[in-house]
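Note that one protein chain of the assembly has been removed; the remaining protein chains are unaltered in position.
Chains: A, B and C, in written order; residue numbering restarts at 1 for each.
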Amino acid sequence: MIEFIQKLPLIAILLPLIAGLATILIGKYSEKIRNIWVSSILGITLLVIVAILFEVIRNGLITYTLGAPQTTPEAWDVPVRIILEVDAMGAFIALGIGLTTFLASLYSWRFFDEDRLGMNTYYALLMITAAGGAGFAYTGDLFNLFVFLEITSISAAGLVAFWSKKGTPYEASFKFLVISAVSAMMFLMGVGFIYGQYNALNIGMVAERMMETGFGTLDQLALGLFVASLAMKAGAVPMHMWIPDAYGETPAPISMVMVTISQLSLYGLFRVSFSLYGFNLDGVALGWIIVILGLLTMFIGVMMAIIQKTIKRLMAYHAISQTGYMLLGVGVGLVALMSGDAGSIPIYGQQAMEGGIFHILNHAIYKGLLFLTAGAVIYKTNVRSLDDLGSLAREMPFTTVAFVVGAAAIAGLPPFNGFASKIIIYQSAYILNPFLTAVAMLVSVLTLASFVKVFQSVFLGPKKEEIEGIGEVPPSMKAAMFGLASLTILFGLFPDLVVETIVVPAAEALIDQQGYIGGIL
Amino acid sequence: MKGLSRIVESIASLVFIPILVFGLYIMVHGHLTPGGGFQGGAIVGSAIAMIFVAYGTIEANKHFKLTSLLSIMAGAAVVYLLLKEVFSPYIKDVMIGTPFMGRIPEGINIGHIASGTIFLPLNVLVGLIVLSGFGIVVVLFNQLGGNDQ
Amino acid sequence: MRKKVGLLVLFMFFSFMLFGATTGMSFGEPEYDDMDGYILENAQEETASNNVVTSVLLEYRSLDTLGEATVLITAILSVVVVLRRFAQ
Partner (left out) sequence: MILNLPFIAVAVLLLIGFYGLLFKDNLIKITMSVVIIEGAVNLFLVSLGYVEGAVPPVYTMAPFEEPMAFAVPQALVITAIVIGIAVTTLMLALSVRIYQTYGTLDTKEVRRLRG
C-alpha cells in the first residue's frame, strides 16, 4: 500500500495523458460517451491530486524516482534519474490546475453547441493540459520543468486558436505562442548554464552543489534568465501584453484554465527562487524586485481594466492586476525572510507568504467563476461589448447571482475568499512599509468600481426586447458555476480553517530549502 | 498541389521503398547505432512528403487519409504509454540479465540486435508517432492552396 | 523610440551572453562529471543497450521522452484544430 501512495504523483500525470489520447480514438463512436469519459477521468485526476495534497500534509514530502526504488543508485550519492518531488507547495498548486480543467470539461459539454466540429481534439488538448500542469507542479527536475512548461504552452495555444469564427483567435494564439516559446528557450538557457557548471539537473542536487561552491557569476546569469522567463510567462507587467488577447479571445472555459497555467509559472518562479537558490542568494534585493514588480502589475492592470469595453478583456486585465497581489505577498515574505537572520523568520514575513499563496488559489477560483459567467452571457446573447448588453438579471437569475459572488470576491468584500487572503497581505505589507498597503487598497477600490460598472451595464439597465425569453444556461454550465461559487463562499466563511490545513504547510515547505534537499540525498 | 511529371512520379515510387526501409532500419537499430525512434520517424516522414510532392495532393490523398493517420498516432502513443509506464517494470526486470534480449558483453562489442530489453518496441512506437505526425502535417498543409483543388 | 530601447536591451543581453560564454565554463573541460560518469559506466549493464543516448532517453530520463512525445502530439492536434476548416 505504501508503495502505491508513492506512485500517486505519476498516476496524476499519466491518467489524463493516456485518457486524453484515448479520447481521440473513442470520440468517433458517440458524443455522450466521450463527454462522460472526459469529465470522469478529470474528476478522478482531481481526486488523486486532493489525495496527494492531504498525504503530503500528513507525512511530509513524497519523492518518487521513475524506474528505481530509491532516489540515488547504490553506492552513489548523486541522483541520476528523474525524481518527482511533491512538497506541500507543489501539491497546493496542482489543486488549481486540477480543479479548473475538471470544471472546464464539465462546462464545455454544452458551451460549443453551434459547431460540434473537432470536439475530440478539444477534449484531448484539455486533458493533456491537465497532465502537463500536474507534471509541472510535481517534478523535481529542471529540464523536466522545461518540458512540462512547453506542454502546457502548446496545448494552451492550440486551445486558444480553437474558436475559429473570426481571425482574432489566431493572432492571439500566435502572440501567446511566440511569448511562450521565447520564454521557454530562455529558461532552457538557464538550465544549460546550471547543468554546465554542476552536471546535475535535480533541483535539490543543484541547490546542494551551489551551497558548496558558492554563488558564482554564472549562477546570477542563470537566475536572471529564470526570473525573466517565468515572470514573462506569469504575465507580470513588463511582458503582460499577451494576456488580454490570450484571455479575451478564447472560449470562457479555456480562459479559466489559462489563469491557472499562468499561476503555474508563478509557482515555477517561487520554486526556482526559494528551493533552487534559497539562502545563497541575497534575497532582499530579489524580494524588493518582486515587490516592485507586484505593485506595478497591480496598478497598471487595474488602470487598463477600467477603460475596457468588452467583458472578457476587462476581466483579463483584472487577472493581471490580481497577479500583482500574489507577487506582492510573496515578495514581502522574501524580503522579511532574508532581512532577519536565517534562523528566525519574522512573523509578518511568514504571514505575507501565506497571504500570497492563499491568494493564488482564491484568485483561480473567483476569476474562473467570473470567466464562466461572462461565457454564459456570451453563450446566450452572442454579444461581447458592454454597451449593447442589458437587463439580463430577469432572464438569467443564476448567472447574475454567480457574477455578484465573483465580483464581490475579486473586490475583496468581507464574506468572500478574496477578502480572506487580501486582508493577510494588507496586514503583513503594512508592517514592512505602509505605502504598499495603501496601493493595494486603492487597487481594490478601483477593482470594485469597475465591476460595479460591469454589473450595472450587463445585468441591470432598461429592458431590451431582443433578449426576451432567452432563459437560463444549460445545467452542465450551471453545475460548473455552482461549484466555483460554493468554493468562493466556503473559503470566505472559514478562511482560517483552509489556511491552517493547506496554506501554512505550503508556505513552510516553500521556505524550508533544507527539507527539499533532504528529500533527495 | 498538382503532381510533377511522369518521370518524377516513377522515380518517387522507386525510391520510396528504400527510404522506408532505411527509416525502419534506423528505428529498429536505435539501441545499437546512433539513431532511434525520432530520427527514423523523421526519415519516413520525409518519404511521405516526397510522395505528396511527386504525385500531387489528390493522388496522394488516396493513400494517406487524415483520420487513419490520427488514429495511428493516438494508438501508437497509448501503446507506448502502457508499455513504458505500466508494464515495463515487470517485463524489464524479467528480461534484464537473461539471454533473451537482456544480456550483452561488457565494454565495446559488435552489437547484438537481440538486446536492449524493451527498447526495440519502444523505438518503433516512437517512430510510428513521429511518422504519422509528419504525415498529418503534410496532409493538412497540402490542402491549403494549389490549383487542382 | 521603440527601436532605441530595443537596441539597448538587445546589446545588454548580448554582452551578458558573451560574458557568460567566455568567462564561465571552459568548453571541453567540465568541472563535475559524476552523473554522466555513472551513466556511461552502468548503462550497458542496467539497460543492456549499446547506445547510451537511447538508454538515457528511454530508461534514465524516460519522463522527458514521454513529455516530448506529448509535445509533438499536442502540436499536431493544435495544427489539426487550426487548419480544420480546410479539411472539410
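As a working rule, contacts are C-beta pairs under 8 Å (C-beta built on N, C-alpha and C of every residue); 3 or more make two chains touch, one makes a residue touch a chain.
Owing to the predicted nature of the structure, the values given are computational and were not obtained by experimental measurement.
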Shown chains touched by the chain that is not drawn here: A, B, C
Touch with the omitted chain, as defined above, among A:L21, A:I154 or A:A420: A:I154
- prompt: Looking at the whole complex, which of A:A134, A:L188 or A:L276 touches the chain that is not displayed?
  reply: A:L188
Message: Suppose we count only contacts with the excluded chain; which residues of chain B make the list?
response: 32-34, 36, 38, 107-111, 130, 137, 140-141, 144
- line: chain C residues touching the chain left out here are 3, 6, 9-10, 13-14, 17-18, 20-22, 24-30, 33, 35-36, 39-40, 43-44, 50-53, 55-57, 60-61, 64-65, 67-68, 71-72, 74-76, 78-79, 82-83
- prompt: Tell me, which residues in chain A touch the chain that this view leaves out?
  reply: 143, 147, 150, 154, 157-158, 161, 164, 166-168, 170-171, 173-174, 177-178, 181-182, 184-185, 188-189, 192, 195-196, 199, 201
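In the analysis below, only the chains that are shown with their structure count from here on.
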- line: Expressed in whole Å, how far the mean CA point of chain B lies from that of chain C is 22
Field: Multi-partner residues of chain A (each touching 2 or more other chains)
entry: 17, 21, 24, 67
- prompt: Which chain C residues touch at least two other chains?
  reply: 59, 62, 66, 70, 73, 75, 80
Query: Once bound in the complex, which stretches of chain A touch chain B?
result: 10, 14, 17-18, 21-22, 24-25, 67
- line: In their shared complex, chain C is touched by residues of chain A numbered 17, 21, 24, 66-67, 73, 76, 78-82, 117-118, 121-122, 124-125, 128, 131-132, 135, 139, 141, 143-144, 147-148, 150-151, 154-155, 157-158, 161-162, 164, 170, 173, 193, 196-201, 209, 216-218, 221, 224
- request: Over in the complex, which chain B residues touch chain C? Could you list them?
  value: 30-36, 66, 70, 73-74, 77, 80-81, 84-85, 95-96, 101-104, 106-107, 109, 111, 115-117, 119, 122-123, 126, 129-130, 133, 136-137, 140-141, 143-144
